[in-house]
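Every protein chain of the complex appears in place save one, which is left out.
So, subunit A:
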Amino acid sequence: MSFREQFEIPAKYKMWSMILMAIGIVSVLVGYFMYGTGDEHQNSRFWGTLLYNSVFFMLVVNASMFFICATTMAMGGFQMAFRRVTEAISTAVVPLGIISGVILLTLVLGHKHHIYHWLTPGNDKILLGKSGFLNANFFIIWTILSIGGWIFLGAKMRAISKEIDNREALSVEEGKAYIFKNTIWASLFLVWFGLTVMSTVPWLWLMSLDAHWYSTMYSWYTFASTFVAGMSLITLFVIYLKNQGYLELVNHEHLHDLGKFMFAFSVFWTYLWFSQYMLIWYANIPEETVYFKHRVQGPYRGIFFLNLIVNFIAPLLILMRRSSKRNYTLLVFMAALIICGHWLDFYQMVIATLSKEHVELNFFDFGVAAGFVGLIMWSTGNALTKRSLIAKNHPFFKESIIHHT
């Protein structure tokens, strides 16, 4: 049996990624002339849209590298059959990281204080109290370090994976040394991931939009949101490649496990969503409920509960059955639904804070999102062509082939 190791980008795929990216660029330009040149409110609508889209899609592709490192640390083997897909998705961190880095730095260096109020604390005691953390210098340095760290450590993990491609099989000793090396670099990535995505970065980039408000669940919540969307993205690419006739070694057993991830982390996201909401609802302290006021009782009520239905009720009921996790069509539908749902979650996390009175969800949001989707497609597709689709010399590769759920 021979395998198709070399991915060739289908013309249709390339065309669609180009079209989507073009839509994104046009939307940004049109959005700039519609909103970007307007008053403070319009201006923050423009920058807010760029902010939540770029951060969301970057964290989603970064979740792919988190998945690689977490499974490496757990000595997991099942994912090795589609390891190259996760690696390819994580290369999109480079362009997306640069774009979101530029957007974030523009917000701070351009003194967009109607987005980040803490840029000009004035006499505000609360903001002054937080200024040791929430200040422009720290924001800039930490943003650059975070994104740079993800790009560097991710590239290192991919390089380690590539270095055993063109050689004979590893001996037992070499295999052990290789796993150890993987473990070391994966743990470094995870530590950095914990210090950034799972704690400080959502505080700095997103939670500080409500500079007076805070929630201890916020970073976990953001992580859960992007991780479940990241797993859905991996599922989409794996099924796409299978439909194109690649990844012969991946079968419904692997897809079943990816479906389990989508199911389990949808529930995990809900757990955090609820923990954040319930404690604030119960205590009913004005400075905490301010975050939920316009979301639950204001104009965002519909989106707020739609969010819960799409991201919790639907995955819970639809993905619960074993047969639905083994049904490719249903998995594609659910993966797309989950990604859209968490994109909507990010929308309400950012835009509901910036524009409390009016809900505006229009071509600009969808256009910018389409642009990022196109960029992910383009960058992942290119990365897939760069190396063999089968990580055949990895010590756990056989374990993945005979994987059985």
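Here is the rule we go by: a contact is a pair of C-beta atoms (placed from the backbone, for glycine too) under 8 Å apart; a residue touches a chain by one contact, two chains touch by 3 or more; residues count from 1.
Methods note: contacts and distances are computed from a predicted model.
Protein name for the hidden chain, per its UniProt entry and selected from "Proteasome subunit beta", "ABC transporter ATP-binding protein", "Formate dehydrogenase subunit gamma" or "Quinol:cytochrome c oxidoreductase membrane protein": "Quinol:cytochrome c oxidoreductase membrane protein". Across A:Lys12, A:Arg167 or A:His404, the single residue that touches the chain missing here is A:His404. Touching the chain that is not shown, out of A:Phe7, A:Tyr35, A:Trp220 or A:Tyr277: A:Tyr277 (per the contact rule at the top). Here the missing chain is touched by one residue of A:His111, A:Lys176 or A:Arg322, and it is A:Arg322. Interface residues of subunit A with the unshown chain, by the touch rule above, are 274, 277-278, 281-282, 284, 320, 322, 404.
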